[in-house]
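Incomplete set of chains, arranged as in the complex.
Letters are used for the chains, namely A, B and C, taken in the order the chains are written, and counting of residues starts over at 1 for each.
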């Protein structure tokens, strides 16, 4: 026999259309909690569930597709109607997600698996990176530098999609902004602040004439920011290509246009969660059909720098 | 022999043929010349006893013959085998069976499986269903019966056996393997007279089958009862090889230790009338001890005799807090005490010298100094910080006092068996206990040092302390103690005054099957 | 003989040393109690879902891959060793089986995965058995090396075999309701139990783990046996890698990540002694089920992600503590240690 006889995506909520939001169960398979961005998404989702009254099953997979698969299966066993998935692997989960999506409508958030599921709500990492890159380019040009040497803090080796896009976007943004750059070194900071700090230390020691440390997220850039407090690095600046973490925004706010944390990109966990949960609820209650949605939709993409920081910085937000 | 002759019917050597030849054997360990040029032959169908003081090199020679170690220089040839023996596998092919001083038993295997261990040897193919069947068979029980372990269940874990039983268990392999040379390295050291008879029988059978038997023991009476020739080692050299029928124990002793042995004097009787006993034990149960009562008075050396399994060690362990008593009372100087752990007993100055050196005797990664100071360390320290100068100097003194062949920095595990025992005795006596239980204290100790240990025991008692000596050697107890208790089936069944009893009395009492 | 009053007759003494085999067996099965307790909790809290067909199938699938790895870990632990490279080796086997020649067939994948696993095991085993190195440090090196090769092989990007669809179909096939992957696991359980309990090789493994000196001096070929143990463990891990492909149809670079901890934990909670010589296949299987049920249950109970780890940890601690309460009390009473 076969456990998943069909490979066609489900055309309606699992277990049938629910009469109202109170009887809906939504599964949310988060890829990890190791970075604040993802943790904030959970906090947001739980808030929305409370407000709207549906039942939220939330699981986090520690970056491992195998664990995520098990968790999704467990959610289905518990009667989830719709599933929101932040995929752990863009390429590696194709068959897995085909199987899952044949039984339940799947909405991707942040990271999706192409050609599976019904829709994907993600931040456009390329654009976000580019916007942040443009702001950084402007700062250097304003300061009279037309060419910089930079080092990059990347994600782990398993980062197949998001990181490379953020990196490419940022570099494109620098180029668009008219700044020449050379990359002296790239090391992984695992998207974590402490690992990012250590990697930045090592790269700066090897390349003391660096102008810019780019972190592919704010956590790592914050680690690098700690390093450049040392007097010998007083001419080194930090930028991130994404996230908009509160601590980073605070630094941008504090430093103003002379600050050494130049820019980041907005990748709002709450925006994304709101949008995805809205779709999920509509599908589960039959307000809309899975086929009503486009395969992809993006959340707002902006770069945040000293000039527009006031719009985005909220000291009381979770993230 | 019961079984399974595996290595074909290849012509068994005739009695009198050369079984092995050792030429110019040297074995040097870092800093020690364990053997320094030994030439020796063994013949088929004879029992060759090897005698020598502790550390003379007996075990080393045996290990070389068995191929467990490789000589630094020289060559050993075994009859019927072309190559010099270079390792354990070759020796096994050559038909050498060794019983180690510390028997090698697989603790997690059952008694039955340990008997048939040789079936796991190299070269035997993987035969499904071949392993479990034997270990519980009638044949297994028969084999165990021959080595005096008939009462054991074959599916009992070897872990639970006492040292004496372990020795006999490893000896059972002699019954199931085929060999031309059998080495018994102090196999009798912790066995009682009863088991000695089993060993005698075994040796007799083997010898008639043409096996060469090498017998290492510190008990000269056994050596004389069993052997045809006696090889005497001293400091790694072969001093002489004597015909047993043409020599005397005194002559052997003189050759071994360089001078004749003084007779040990029986201790002067102590006055116990009207005194308060140092230790009073009433109706003690625990382990195999089932209702034991006795007193030990200050200044007394009391002996505890019995067969293996009669409950002596259980008594010793229970009165010293090594094991908890199931019931019964223990009073020290009239005051009832609860000894729930060795630590508590130590606080009350009550200590137990184990018969199980391998398991509980010393710490294998410690050197002599560290082992000797293990118990008394708190006394040699201030606020928990060790006074190293004091430790060093006192350890040196102990080493010479107990005639340990080895320095303070030598690992105890690399010492010869007898020297290890001396380290363990020193460790306990240094704590200056009020009451000390010595379980087989002279196990593996040579005749020279033995006299020394006896004197130390007497000097302990002379300071108004109490000593309880557990031994499987009736003779030893008779010459050492003021009083001897005999145990049987977990109870004290008789008390003897050594001046009015002899070995036979003790053995008979221990063996009798009715009260 | 006429036994004397109070004292037990000598022939009765051996009985006093070890209690009856059934009691003994039950005593040593505290893993089983933990499992029963977990199943009880599952039944009470989420009975209908937990015992539902879907969930049971999921559970079986979830434990079959780690189950095979646990068997490999078990035999290594029995020798007194440890293998912390199993997770990475599984990943390597999966990735190369998926990628070599494009991964055109499921069967070829099996061969490749098993060979890769065997090679990793052979290297580990050679260093441990013939070079005398500490298994922990050897397999730690292998842990990093194999994981590194996984990353390097696909630059961190998952490798989808050409036969992905066949793998996916194969992985969810069931026979009389039981997933094939689970059947493979159970067959391996039987195989390893047979090897350990019924062959000379198995006895040798236990002997080496219990007392390597005694084993050596009894003429047991210690080195080759040790080597064979690591190789067999490697083969099992390779098989696990292939099963991974069957289940996920993709060689992801995180395949098998952190599996080693769970595998060792399952072996240990199943009653095996880390210093070797003691441990049963049955215990290891129970250990495997325990961890799978815990993970499944935490999912079913929808425990907050932030608290899941805490729950899992607390559960492990409480379980092992409770399960030993009676025994350790008894032990103390008799032994007075």
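What to note about this one:
What we mean here is this: contacts are C-beta pairs under 8 Å (C-beta built on N, C-alpha and C of every residue); 3 or more make two chains touch, one makes a residue touch a chain.
Predicted model only: the values in this text are computed from it and were never measured.
Chain composition of the whole assembly in this file works out to A x1, B x1, C x2.
Going forward, only the chains that are shown with their structure count from here on.
Taken as a graph of touching chains, this assembly forms an open line, each chain in contact only with its neighbours along the path.
Taking the mean of each chain's C-alpha atoms as its centre, the chain lying closest to the overall protein C-alpha centroid is C.
Chain A and chain C, compared by their mean Cα positions, are separated by 36 Å. Taking the mean of the C-alpha atoms as each chain's centre, chain B and chain C sit 42 Å apart.
Distance between chain A and chain B, defined via averaged C-alpha coordinates, is recorded as 72 Å. Multi-chain contact residues of chain C, defined as those touching 2 or more other chains: none present.
Shared interface positions of chain A, i.e. residues touching 2 or more other chains, are not present. Considering their complex, residues 1-4, 30, 33, 39, 42, 57-60, 62-66, 69-71, 73-79, 88-89, 91-96, 98-99, 156-160 of chain A touch chain C. Interface residues of chain C facing chain A in the complex, by the touch rule stated above, are 46, 49, 52, 54-55, 57-58, 62, 65, 151, 155-158, 160, 164-165, 167-169, 172-175, 177, 179, 244, 247-255, 257-258, 295-296, 299-300, 302, 304-306, 308. By the touch rule above, chain C contacts chain B in their complex via residues 1-4, 6-11, 13-18, 21, 194, 197-204, 206-207, 209-211, 213-221, 277-278, 333-337.
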